[in-house]
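Just one protein chain is left out here, and the rest sit where they should.
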Amino acid sequence: MQHHLILRVITKLLVGMIILFAFYVQFHGDFSPGGGFQAGVIMAVAFILYGLVFGLEKVQGVFPPWIVHKLVALGVLLYAGVGVLNMLLGYEFLHYGSLDPHHMSHGQHTGIIWIEAGVGITVTGVMIAIYYAFAGRPPRLGDDDW
Amino acid sequence: MTLEFFLGHVNYWLFIILMMTGFYIVVSRGNYVKKIVGLNIFQVAVFMLYISIGKVTGGTAPIFPTDSQGKIKVDPDIVYSNPLPHVLILTAIVVGIATTSLGLALIVRIREEYNSIEEDDILEIEAAMAHAENEEHGSAMGGRA
Amino acid sequence: MATATEVHHTALTLTDHLPILQILIPFCTAPLIVFFGSRSLAWPMAFISSLLSLIIATTLLVSVSDGSYISYHLGGWAPPVGIEYRVDAANAFVLFLIAATATVVMPFALKSVAHEIPKRNHTLFYACFMLCITGLMGVVITGDAFNVFVFLEISSLSTYVLVSQGSHRDKRALTAAYDYLIMGTIGATFFVIGIGFLYMTTGTLNMADMADRLQGQGDNRTVQAAFAFIVVGMGLKVAMYPLHLWLPAAYNYAPSAVTTFLAATATKAAIYVIIRFMFTVFQPDFVFDTHILIWIIGPLALLAMFAASLIAIFQTNFKRMLAYSSIAQIGYMMLGVAMFSTTGLTATMVHLFNHGITKAVLFMGVGALMLRAGTTFYDRIAGMGRVMPLTGAAIVIGGLSLIGVPGTAGFISKWVLVQAAFEQDLWWLALIIVASSLLAVIYVWRVVEALYLQEPHPDAIHKEAPMLMVAPMWVAAIACLYFGLDTRFILDAAATAAEGLMAGSAGMAEISTAAAAAATDH
Partner (left out) sequence: MIETIINVILFAMLVTTAFAIVRTTRLFAVVMLSGVFSLLTAMLFVTLDAVDVAFTEAAVGAGISTVLMLGTIALTTRSTKAPTRSSTMPLVLVVLTGAVLFYGTLDMPNFGDPNAPAQVHLAPHYLTDSIEEIDVPNVVTSILASYRGFDTLGEVAVVFTAGIGVLLILSGLRRRREEEEEDEA
């Protein structure tokens, strides 16, 4: 897996920018299109691109599979955890208003930020995990067969 | 059929054409990858139908304008399209990609085991397997070994 | 609005949260299993969580047994703005079946899974199993039409994966899973089309609100098309004849524990959804006016009872025979619906439960035979009843219940079904039901013959199955006998459920009374 120099340099630059964009989409979802799901996909694309250019071992060195698997579960737990916290505060499951009972809409904001983070984490993890699973198989077609 | 009725419904009919094209690919093509592509087209066409339910003539995307401090400006003159179908379809798109990725993973494994992803070949292999089993364990018509 | 709720808010107690906990406990178990990633913890966590689900489901069933319903507002948003969970006698009954099956199957799974699936997959397998339970219960408990779709997909996707895990024994599990995935997705998409059409005519997604707004819209062609798509879409999930093509392969090649759980619950949850839409959303009047029950569902149910039973008779494999018998039994349930009476629906609900426990016994028996004989072809399980007396006896009890011999659970449901036929003076229908039971005698006899009247195959391991497999099998077998003798509990619960369904929707009564109360306050 030794691609062209220019490709590698540009990839390194791009990966940073893609991650930055993912964070923008994640946290600007309240004001413009986007949110946890889209951000997660974009974030995963950064790592997939890195893997395509530098090889599976390299990207798994940066982001080992076992961490990916933990993240996949962590996102779901974070989302459900917000709901459980609402229940502990004496309100319905996912009633974010309970996070700030004196100013319901503030509570809603806090809740939405946390659950969107949960969505983002799980989606990033799952997309990368799926990429690892597919890329870990020996290919049938060589580069010239296309 | 009045012209108004026709113009108000013609895009539903176009969605149906797209849906049925996708559905046709699923039921008529034997290649497993192509079936998944057909399924995607079928689903995406259904999504179009949903999104069109939410459209209001002269409406705009359901995002409120904000002032410089991020406060929402309420402007009664703006007509917004219905955001609910958008939310449903966001969920449905995610469900679609989840199904696609599982289907593709299965295809990869099927290719490894059967050395083909064509329905015809696989049915042939499975028929041979069933035949061999019947030879071994007694014929299917009530005979017993 | 915001301040008002704050002032009057009284903290909810654990009892108020039961409907969501029913889903939340298995739901959270799945990511927790993956998060800890420990093979030794996966099974205990799954088992404890199933047990807790069963306790909650029992509590819910008892608290709605008087015909009332519990409404839980997710996110604190009153329906129809938010999503509502609505537990009444009908779905509490199905929830109980799912939770009970999960709890019984779990101990059985420990040995069976260890035998049939490679070790490295165990952790994720149990996570997937929990997701499947979550999905099925979520489909049943919800009062929101789109939420049904979301949880349906959770259960379907996990089912495809669970079925594919049989590939470590037979590669045909992969194509079975793939075919199921294609048909299941077509079914789900049809269902989504139906919901979309309903949303178009009503502007809401809450089932009770939909029901209110569909009143008097019986000749609306969009509503009629929606009905068709929902019934066909769900019919694919039910494996309603002739939409059953995915079922034999999926049941046959899936790991035994998976087949046991699916056969006892998955199709039942889908039947519940069909009934719920027919009677609560579309209302009994609409369903009656379309004549679909008499002209389509009824005949197809009869066809299923005979065609599938005949195919079952000619099978050479015990597991595959049971799969075809399931298709035939689904015919009985649909026949109860097609009779369109309280007794008919009671028969459906009772059979839902009784067939669930019956098939649980039989498929657990299959799993035990698989462990010792390696396969379930009749010539290979020959004589195993003699070397595995406990397993053999449990299979015989399950078989008798499948036929509907008096004293077993299976008899009760067929008895109620025959009663429903007599109520409408359909004596020929009663004869047909008895005739199709005779077909069951033949296919069950073939199993008994193989198990007891032949010499054991030399390749089989001549040893009783481990206690962890035999015990759950016997719990289910004793349930088959117990519910055949003491019929009060199940019959009462099913009758309450059926009466509630035949009465149509309770509507958004709670909201309107709350609004009325608020109006008088001012």
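By written order: A, B and C. Residues from 1 in each chain.
Please note the rule applied: a contact is a pair of C-beta atoms (placed from the backbone, for glycine too) under 8 Å apart; a residue touches a chain by one contact, two chains touch by 3 or more.
As the structure is a prediction and not an experimental result, all values here were calculated from the model.
S.K.: Among the chains included here, which ones are touched by the excluded chain in the whole complex?
M.R.: Its contacts among the visible chains are A, B, C.
S.K.: Can you work out which residue in A:15, A:41 or A:59 touches the chain that's missing from view?
M.R.: A:41
S.K.: Which subunit C residues would touch the chain omitted from the figure, given the whole complex?
M.R.: Those residues of subunit C that touch the unshown chain are 1-2, 27, 30-31, 34, 37, 74-75, 77, 80-83, 118-121, 123-125, 127-128, 131, 134, 138, 146-147, 150-151, 153-154, 157-158, 160-161, 164-165, 193, 197, 199-205, 213, 220-226, 228-229.
S.K.: Can you name the residues of subunit B that touch the chain not displayed here?
M.R.: 4-5, 7-9, 11-14, 16-25, 27-31, 33-34, 36-38, 40-41, 44, 47-48, 51-57, 59-66, 70, 72, 74, 79-91, 93-102, 104-109, 111, 116-118, 120
S.K.: In the full complex, which bits of subunit A touch the chain not displayed? Write them out.
M.R.: 29-35, 37-38, 41-42, 44-45, 48, 64-66, 69, 72-73, 75-76, 79-80, 83, 93-94, 96, 104-105, 108-109, 111-112, 115-116, 118-119, 122-123, 125-127, 129-137, 139-141, 145-146
In the analysis below, only the chains that are shown with their structure count from here on.
S.K.: Viewed as a graph of touching chains, is the assembly arranged as a line, ring, star, complete set, or other?
M.R.: complete
S.K.: If you tally contacting C-beta pairs, which comes out ahead, A-C or A-B? Let me know.
M.R.: A-C
S.K.: Please report how many Å separate the Cα centroid of subunit A from that of subunit B, as a whole number.
M.R.: 24
S.K.: What is the distance, in whole Å, between the centres of subunit A and subunit C, each centre taken as the mean of its C-alpha atoms?
M.R.: Comparing mean C-alpha positions, subunit C is 35 Å from subunit A.
S.K.: For subunit C, jot down the residues that touch at least 2 other chains.
M.R.: In subunit C, no residue touches two or more other chains.
S.K.: Quick one: which bits of subunit B touch subunit C in the complex? Just the residue numbers, please.
M.R.: 23, 26, 32, 35, 39, 42-43, 46, 49-50, 53, 84-85, 88, 91-92, 95, 98-99, 102-103, 106-107, 109-110, 113-114, 122, 126, 129, 133-134, 136-142, 144-145
S.K.: Can you list the subunit A residues touching subunit B in their complex?
M.R.: By the definition above, subunit A touches subunit B via 31-33, 37, 130, 133-134, 137, 140.
S.K.: Which bits of subunit A are touching subunit C when the two form their complex?
M.R.: That would be residues 66, 69-70, 72-74, 76-77, 80, 83-84, 87, 89-98, 101-105 of subunit A.
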